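Sharing a structure, written as structure tokens. Questions coming.
Every protein chain of the complex appears in place save one, which is left out.
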């Protein structure tokens, strides 16, 4: 599964994307796995209310299932316009 | 007093402006004087709800006083934009 | 504030660029442009606009001044043509510059709503057979004022 990070999430984790081997059932499960890896992941995901998630380039929720998903992206609330 | 006519009011009366000598106290009084003149005035002013009046280039009402007014204009509802 | 009442055509893009370039301290620019509709099966060959010189400029200035009092705006532009214009030509434009988009949008809508029913312009449509008819004011345009 491709996991992408944008804006300050990318900066805190230190990379824009990575391949992750996971059996996580939901986004929350994936987040728990990532946080357990290293301090920088734990920091980046410390406040989920400040984060958004997209599954295969569609905005989604942290309790959404990951079955069939190829690309997960984490980022802060958008600030376009 | 200068009396101006615009759009179909101008067309019905047949001229864009004229000098009118009047002692009319209000716009309604002036309208009554004009209607008494000739058929074309009577026709033009037959339905006041379809007309607007400006006194010295400010939108006003038919019961407004004419004291001190130098320019009266009659026209249909505006259709700019 | 710039209020221009003119017979000549204007260049929408050039006016928009000039307005925006003059307000780089504003984050939001909104423009509205009214166009003589050019429909394939329309008998319309021209639009003629009559106006009330003097009162027109005063009424537009009054409307723009009220908008500036009501919203936080950097500037307002109104250009309105009179005389004869062909289908596809721009009749008029308004532009607003503001720090925030909501002010720019609302002020532009306000300008348009009042300009439609309170500025002394009258449109006449000229059709292919030479007939011409005054455009009737719409109740919906008068009703639009009640929201402000």
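In this document, chain identifiers A, B and C correspond to the written order of the chains, with residue numbering beginning at 1 in each.
Everything that follows uses one rule, which is that contacts are C-beta pairs under 8 Å (C-beta built on N, C-alpha and C of every residue); 3 or more make two chains touch, one makes a residue touch a chain.
All values reported here derive from a predicted model rather than from experimental measurement.
> Which chains here touch the chain that is missing from view?
A, C
> Which of these, C:45, C:58, C:90 or C:126, touches the one chain of the complex that we don't see?
C:90
> Please pick, from C:30, C:60 or C:119, the residue that touches the omitted chain in the full complex.
Of the listed residues, the one touching the omitted chain is C:30.
> Please give every residue of chain C in contact with the chain that is not shown.
Within chain C, the residues touching the omitted chain are 11-17, 20, 23-40, 87-88, 90, 99, 101-102, 104-105, 108-109, 112, 144.
> Hey, which chain A residues sit against the chain that's not shown?
4, 6-8, 10, 54, 57-59, 73, 75-81
Here is the rule we go by: only the chains that are shown with their structure count from here on.
> State the chain with the largest centre-to-centre distance from chain C, centres being mean CA positions.
A
> Would you mind pulling out the distance in Å between where the CA atoms of chain B average out and where those of chain C do?
26
> Return the distance between the CA-based centres of chain A and chain B, expressed in whole Å.
Those two chain centres are 72 Å apart.
> Please work out the Cα centroid separation of chain A and chain C, and write it as a whole number of Å.
Roughly 48 Å, centre to centre.
> Can you list every residue of chain A that touches 2 or more other chains, as numbers and ranges?
none
> Hey, what residues on chain C touch two or more of the other chains?
none
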